[in-house]
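The complex is shown incomplete by one protein chain, all other protein chains being positioned as in the whole.
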């Protein structure tokens, strides 16, 4: 059995890693890290695990942890993983970092958008960007995986085949994204109170959201040039789910079949990306609780643009599910182990 | 007292007209039309009006109605108003039509997008497009007002000053709109059931939504040329509210102050359009229950685009409130009468 | 014009007092008190009031306030009003206290259930319990009104006629109450985050909720003996609304007509209490945004019990609306002034 430790296990993403690993045949969790709840029973913080998880919360001592486990998930705020990791630790355990610390290759871009100093830039080069469907081969066996952001995963997978195949002008991309509230985390903030979120929709971080450079970098690799795009996130009154509606100018006249073929080229064999049937729009309800990403598109001939849509569960494929998928790849397990539950509806 | 009749009073928009007119000093409702509930007490259909409204529902006999009232609101599906109206009726009463029948000047465009034959195209020319802030003077005294659509009102008011002032390229406009579920009406459809809408967000009518040509026509007048744009509506799990996030290419370098000045030029004196302070995004919660539209913008210098946002309550400024505002203009009353309630939060 | 000041104007109840007083013909608000937001614009805290309220938040200096206003609303945590009030202040202004400080006549009961020392028990005797429908005459002209709690108002009005007329055994009363989340206030607590409240229902404060002794005292007056009852509140994923379902043993065989007559005896002439028609259950959606309380009952002959139900908007009749109604009574105004808006649905 692979032994796993989770730093930041009492956030929503941490809680979801626990749920998924409990259903994973090859892994056992031996360390529930949570600075805020040390010595408190994990099942008191998340009572869904009452009589299922008996452990108490531990601190986030990564040195100690590296002695005890085979893989560490860091589901913590930006900066923490970069401040803890070192050569010794990396020589002993695999790290799946759910924060942004190792996602962006240009440390200046990271420091500019995140507003903090990067504490261990020497590992950025080595870290692999863990978007499994794109970087599968590079992830296998790696010791440091930068697990992509939730908006990022949805945005990139929705746009990737079009950018890669050159069907759209990458400089014309506009991404309008909508997320459920679990993406905002479990911190006690007035803006995330029930009465503030319920019966409301708003854009936020307009022109400044930190997932922007991450999307730009990855899609830039796909088209082989540097790009700038617009990314606008919105907060939706629901617990889970991200929907991306993306717009771009078509480079030439295309048929439905041509665009469909380009999507199929990349996703037909993918277990977790479902290209929907003609005319069917992705909806977050159909992926809830699962690791699936549903994508589809609509050609808008009147304006010669392409509308691309993608939906996923931000806590699964957008965080914990992809982290487990990365772990499976790193350890050479079946990539889908622990992740094949059907979406739960309603 | 002005006597009002409502055809389609048992839909959500009809119900909201009732609520607003009950607070209007110069109007009394004398006809609650509802084909589906004839002879049933209105307050049994909408129990919020128990002990407030004593009337029973009547049929939608517009001839008869024209004898009894001064103004008719038609809050009915497309085609009904056009099939009922005639010279005799128009000579006797004012009509505020909340359907799309008289919104689009080109009857071919109407018939193509709505898929029905227009039964009285002879009145299209005469009808005024009742977007009060734009067409105020033309509305006064008119006998047939085409009350704008909910998405349309929000989209046009968000974009109008930019298009009119030529700050953005009107051929680059992309409108990503999000609406609460009351916009889908009170019909018993599986797709609008609680469990289908809750915990979900989806796009619908992608590239085909009927509000598209209405927005294109009105913004086309503003810039003096025919335009095509993308309009993508989304369904959000909340009762009320529309948020529009619109994108367009800037025609030239602009400062915040220049854009702000352009918005202020059109809206500074408007009672119901609020241009928010710098950096504040419109949110539907802040306009709920009111006739306000909140708008704001963000310059995105990296891509030289402008992001424009607007929020309103789809049942008030997006339907019943604007209808009452139009009625006030038609009859020469204070334009804000019955409409000055502050938004209700939470 | 009556000048009003609000201490605690940035809580949900305070915000609702503002909304209601803005629609009140005889009052103007001159003091928006809020210790947490001093010098910040009120409309920045509650953007629904943008371009409607221009004032900045002030501290909660009651001495100073008493010089400037005719009536003070205290929408603050327990203990604050009792700690601020004094003879001088009471000689200058009317006080409508929305906290529990002056609701319970026995100071020991107050101190036991609230766990704090009462700082001015000398005013308890003088204070009138502001449940307008029961104590109307005593409220008129009073200088200190204890505005009832939200659960309490709903519970008492639902049960009062039955207890007063002796139709039920007051010692058998069980009240199962359900509330929207605005009742929990605007404090930043994990338990009130969107993701914690949404898709959940729970009981809380079982056997210990502080509204219990308040209900017991008032219903005890109605039946002329001391009573103990069970009161169990539940948190419901919605913004506004309280529903009470109450159970009690019938003292004798009764007919629908007899019970109905007892309700009508007390409520037929009441503007804000609506006894629904036979078989219609109160629902919170039909009173939202209004000062109405809907009540009804069902005889359960198989067990010889009576099921009584009541619904109100916790922020209106359960807080701010009743406070305004009390103010109207105190100043001899029309009791319904500023409160006659129809409920808003959906």
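We just call them A, B and C in the order they show up, numbering each chain from 1.
Assume a residue touches a chain if its C-beta (ideal position, glycine included) is under 8 Å from a C-beta of that chain, and two chains touch if they have at least 3 such contacts.
Keep in mind the model is a prediction, meaning the values are calculated, not measured.
*Asks:* Tell me which of A:135, A:182, A:232 or A:245 is the one touching the absent chain.
*Replies:* A:182
*Asks:* Of C:236, C:275 or C:339, which one is in contact with the hidden chain?
*Replies:* C:236
*Asks:* Among C:33, C:282 or C:338, single out the residue that touches the unshown chain.
*Replies:* C:282
*Asks:* Taking the full complex into account, what residues of chain C touch the chain not shown?
*Replies:* Where chain C meets the chain not shown: residues 171, 174, 176, 178, 180, 195-196, 198-204, 206-207, 228-230, 232, 234, 236-241, 243, 245, 247, 281-285, 288, 298-300, 302-303, 305, 307, 309, 311, 346.
*Asks:* Against the chain that's been left off, what residues of chain B make contact? List them.
*Replies:* Considering the whole complex, chain B reaches the absent chain at 12, 181-182, 186, 188-190, 192-199, 237-239.
*Asks:* For chain A, which residues reach the chain that was dropped from this view?
*Replies:* Touch with the absent chain occurs at residues 12, 15, 18-19, 22-23, 46-52, 182, 199, 239-240, 274, 276, 280, 283, 285-290, 294, 341-346.
We take it that only the chains that are shown with their structure count from here on.
*Asks:* At the interface of chain A with chain B, does the proportion of residue numbers present on both copies reach over half, so same, or stay under half, so different?
*Replies:* Both copies touch with mostly the same residues.
*Asks:* Using each chain's Cα centroid, which is most distant from the centroid of chain A?
*Replies:* Greatest centre separation from chain A goes to chain C.
*Asks:* Rounded to a whole Å, what is the gap between the Cα centroids of chain A and chain C?
*Replies:* Whole-Å distance between the two chain centres: 46.
*Asks:* Averaging over Cα atoms per chain, report the distance between chain A and chain B in Å.
*Replies:* That gives a centre separation of 39 Å.
*Asks:* Among the residues of chain A, pick out those that touch two or more other chains and give their numbers.
*Replies:* Each of 195-196, 198-199, 237-239 in chain A touches at least two other chains.
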